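Excerpt of the complex: some chains, original placement.
Note that the chains are named A, B and C in the order they appear, and that numbering of residues resets to 1 at the start of each chain.
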Amino acid sequence: MTHIRGRFRKPADKIVAEYTASLPFDRRLYRQDIAGSIAHTRMLAKQGIISNEDAKKIIAGLESIRAEIEQGQFEFNIEQEDIHMAIESRLIEKTGEAGRRLHTARSRNDQVVLDTRLYVKEAISVTIKGLRELQRALLDQAGANITVIIPGYTHLQAAQPVLLAHHLLAYFEMLQRDIERFTDGLKRADVMPLGSGALAGVAYEIDREFLAKELGFSRVNNNSMDAVSDRDFILEYEAAASICMMHVSRLAEEIVLWSSAEFDFIELDEAYATGSSIMPQKKNPDAAELARGKTGRVYGHLMALLTTMKGLPLAYDKDMQEDKEGLFDTVDTLTSTLEVFAGMVKTLKVNAGTAEKAAGRGYILATDLADYLVKKGESFRTAHKIVGKLVRYAAEKGQSFDQLDINIYKRFSPLFGDDVRKINIKTSVAARDVVGGTAPRRVKQALAKARRIVEKD
Amino acid sequence: MTHIRGRFRKPADKIVAEYTASLPFDRRLYRQDIAGSIAHTRMLAKQGIISNEDAKKIIAGLESIRAEIEQGQFEFNIEQEDIHMAIESRLIEKTGEAGRRLHTARSRNDQVVLDTRLYVKEAISVTIKGLRELQRALLDQAGANITVIIPGYTHLQAAQPVLLAHHLLAYFEMLQRDIERFTDGLKRADVMPLGSGALAGVAYEIDREFLAKELGFSRVNNNSMDAVSDRDFILEYEAAASICMMHVSRLAEEIVLWSSAEFDFIELDEAYATGSSIMPQKKNPDAAELARGKTGRVYGHLMALLTTMKGLPLAYDKDMQEDKEGLFDTVDTLTSTLEVFAGMVKTLKVNAGTAEKAAGRGYILATDLADYLVKKGESFRTAHKIVGKLVRYAAEKGQSFDQLDINIYKRFSPLFGDDVRKINIKTSVAARDVVGGTAPRRVKQALAKARRIVEKD
Amino acid sequence: MTHIRGRFRKPADKIVAEYTASLPFDRRLYRQDIAGSIAHTRMLAKQGIISNEDAKKIIAGLESIRAEIEQGQFEFNIEQEDIHMAIESRLIEKTGEAGRRLHTARSRNDQVVLDTRLYVKEAISVTIKGLRELQRALLDQAGANITVIIPGYTHLQAAQPVLLAHHLLAYFEMLQRDIERFTDGLKRADVMPLGSGALAGVAYEIDREFLAKELGFSRVNNNSMDAVSDRDFILEYEAAASICMMHVSRLAEEIVLWSSAEFDFIELDEAYATGSSIMPQKKNPDAAELARGKTGRVYGHLMALLTTMKGLPLAYDKDMQEDKEGLFDTVDTLTSTLEVFAGMVKTLKVNAGTAEKAAGRGYILATDLADYLVKKGESFRTAHKIVGKLVRYAAEKGQSFDQLDINIYKRFSPLFGDDVRKINIKTSVAARDVVGGTAPRRVKQALAKARRIVEKD
């Protein structure tokens, strides 16, 4: 653990065994491996390739091994190289000749793909649950603050007032696409590879459809060489996870900004912020920052596997063993991040007053003034120029729109009338009354629609 | 062009204008931009937001601008910053007041997303066509060499004989998944963003569904802030392109290997290989190598945009302007690579004799011998050990399986009988008679199924 | 330009020629190529490998070709594949038999590496100049605002007051390391490869040291196979550029934050910010955002070339042709970004009042109170706990340290005396009087030291 490698010499075969062993990380797949072996055993017996007695012994043996592992009684030995051999060796210890028949009509190459596919399918399901949970938190905050107006930013400069709920619903949409992407990827993960053998298929009358059904797969693969050399389903998970973490990093950035004294739009719950012993009032948004930082890690795993797979000839090359650690860490990172964010979003407090005050600052209603002129007949580009001049004039005088006399307005365009006074952040928000716009009735519709989607699950 | 920047000083605003301008690359979107503006104009007129006369002038103006561009008569001026302003400025020159109304109820933020979405939708369609073309070439080669046996490799060591057609069909499967991925991505690209304005929606009674229909989109976006800040559809194209280029890089690697004097399984058509003036017989697989190399470029673009988008607060930030060049280059790289590969695969010649000779070398049939024993009742693990000893014996004697006396076989296991002699690369291939296996009848079925898929398009 | 590739079919050889040609981008290397050829010609003549007359003709020819290119009179023809053949063909047109002798004792493989090394050496020099320019701008701002105090942030929460100059000098340090890295990389770029031939060296009595001297290289490479397959010097430039762009992205982030209405610490010069026609007062920090976004592009190029080079067997493979476009774009991006930032930093205005007000907010002096107690004998951990309780008390009362009665202080620790009142942001800053600390005298020393470094160049 504590020393940098390479200073104490071991015999070559030990060094190589340690270098090439996957057991330290693939032991995590024990459940999948045992489930796969049980289904395989049932199929072999059904097809008469092994006897029913042997099958019974094998299955009982595998189940007891699972129990041993889960009770911490299983001795993992790096000389067994990987989880598959570790379990099979123990099975042979327990069942003798029967155990020696387990691997009939199977190869490590199709076995390892099976285990990984089972894992990815489960990971997708857990990930989607985590995404739903975060969506719910966003919807709850949106609902609880349905009237709160904040500045809408472009270039981190206030541009137009928007509803906070509208802003939060933008993240709902991102996560919704994430869910769709993971769901789409599931189609390609959900393919049963057993029976592909080392690369050419197996020379036994096996029943692949039975295996698929037993293991909960929708279909079997079409080509054995592809089956053992395909890692697309992992890459696809990692690509979807990268895009998802990018979304999370944007939300994290906003949480960090909004928690700053300068913005002060929100306050994080104590569980999600860290004070120091000396500045207990300081609320460092550690979890948000860390999630933002972990984006790099997830991108890195994607890049790693893309690089590893580049230029590999068919069918199986040992390079592919590198697929697992990055996958496991991606799944752990993403699902724990989603869990933390769901809690953080759900529990944060909105400082509605500060936010709304910020939303009213400056000449944020300039666009509304231009729209006012357009509606009175001015062309868009000319209206914009007129308001531009008006804003410049007001800024030089240090006055807000409110403070300008109506005659001043008229100096810039005769189309201005007294009704220009009615424009404020509420009317501005209400005016964006289009599908997808920030008008309260549209946002409420969007919120209701989003809730229905979330509740369907 | 030829000098490294930074040695001749320009005034600050010129330097900044050049730095921030997107016109040099986004001019490529002129068709999409004009199509979007025409649809927008129609909608504005239909809704009574602008007059029909103005609409007619605008549309005629836009069409003449398109003609000017396509005839090379349009003057692009970097001071116009981007393609949108370049076209609108010219329109105002041509149509005066009418042109000044074009941008009503629109913002550059939703406009640029519209153009990019139109581009990506077209890119997906062209990419899928390219993938189909390469699939066809693979199927043609598979069909033309349906009986050819080659060594199937693991670890670049011959492991079991397989049909060349089976090997080629593995690539068919990869490309099929690529097509599915691009098709899945299309769903998320196929969303009409106009009407989202700068970020909050627009304050006009527009008809977004009409716009969607005019422009061939299936639906409109749900949230205006998401609409202007979402670049997922580009990332998703680039992720699918990265996985696809990874597949191509594997095929490229095999083409390079197989073209070497050492393997000599194939010969590339002259158009796809380069000799030197001095070694005209040498056939450098330049195009295959270059494609393998270009994998890096496509990965790089994916990584670039993921990095760019990381941690950006909503809604629009100028950083996002970096989305386009990488996208364009990804599309160009991928589609040209697919085109070149379709031609290269279609025209290559297979050296069936060399390949089959290689497939018969060594103890490639060891697995078949083990299967033989298992079928006679031996357990899998024991059978493997027996054959292992037999192989070691034969290798020490320098004899092939053929050359070993049947009594030698029997020394290793009494289960061996004379029928062991019948095992050869043909029986070996034929024995893998499972769905997805390399047995000729299975491969023919797979080929027929693949052809049906390809012909459906 | 405007259409996605692949819809109009061309003959295979045209498609492949276009796919494999490097002329569209390597023409940029014409100066380097001609300089290399002239030096090579001189060496050939000196060694008696070609005649002096031939050498004269060749050199005159090359010089006239350079003039043709620089005057825009050279016709680039994609059939010549690359800049090397384009120039040599033209030379043969001009000089006949003499021109045919130019390539004696040379190969395209060593020629292309030579050109790229000459380019990288120049790029490093221009990059370092750009870094120095930005350093100067930082020092100018630091000097001009030497007394301004701003909040020092951790977690984007104000933690301790610091001098703005101290903050800016942190960037000076980063850029200084960048300069060191580029300088270190130069050692490995500065190696003359000519004479390595295709891969094995050349069979002529050439004088490689003469070539090195003529072309301004410090040394020649040791191994011809390494020479033609080495692209480390490009990767190293790109890695240093990536780290440098990361630094720039941090400064960009701060410029964006500080330009926001919420922070309002600085105001960008008009040349470096963009208003909209309608909100002329809004100052979008476009250039800073774009630079932040371009970080992705530079990372992407690094990743691209690392991927391309992975797993390539010696010596030259066509994949390596992919080295140039990413390099060129990296150099262009980095040098233009540095130029823009130097101007932007130099011209920005500091809102000293706003910044200092922010620096005094909250309990930013809590650490100073704890240090006060430690100096009176309290242990560090206990002092921190005491101040923590005091802060919590004050926060609940809504009082600042100033507003707390001295007896309140004493309630938390008897060590507090009246002198605790003297602690303020100025004393806090002054107290960090260690090498590298923010005390004004230390910052002035650091500034002076930095100026000496910059002026040395």
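Simple rule for what comes next: contacts are C-beta pairs under 8 Å (C-beta built on N, C-alpha and C of every residue); 3 or more make two chains touch, one makes a residue touch a chain.
All values derive from a computational prediction rather than experimental measurement.
Asker: Given the 3 placed subunits, let me have the overall number of copies in this structure's complex.
Answerer: Whole-complex copy count, per this file: 4.
Heads up, the rule we're going with is that only the chains that are shown with their structure count from here on.
Asker: Between chain A and chain C, what's the gap in Å when you average each chain's C-alpha atoms?
Answerer: 33
Asker: Measuring from the mean C-alpha position of chain A to the mean C-alpha position of chain B, what distance in angstrom results?
Answerer: Those two chain centres are 24 Å apart.
Asker: Among the residues of chain B, pick out those that touch two or more other chains and give their numbers.
Answerer: 292, 295-296, 299, 303, 306-307, 309, 317-318
Asker: Can you name the residues of chain A that touch chain C in the complex?
Answerer: Contact set of chain A toward chain C: 154-159, 256-257, 259-263, 276-286, 289, 303, 306-307, 310-311, 358, 361-363, 366-367, 370, 381, 384-385, 387-388, 391-392, 395.
Asker: For chain A, which residues are in contact with chain B within the complex?
Answerer: Contact set of chain A toward chain B: 92, 97, 100-104, 109, 152-156, 159-162, 166-167, 169-174, 177, 180-181, 184, 187-188, 195-206, 208-209, 220-227, 229-230, 232, 235-236, 239, 242-243, 246, 249-250, 252-254, 257, 292, 295-296, 299, 303, 306-307, 309-318, 367-368, 371, 374, 379-382, 428-429, 431-439, 442, 446, 449.
Asker: Sort out for me which residues of chain B touch chain C in the complex.
Answerer: Its residues touching chain C are 1-2, 4-7, 12-13, 15-16, 18-20, 27-28, 30-31, 69-70, 119, 122-123, 126, 129-130, 269, 271-272, 274, 284-287, 289-290, 292-297, 299-309, 317-322, 325-326, 331-332, 335-340, 343, 347.
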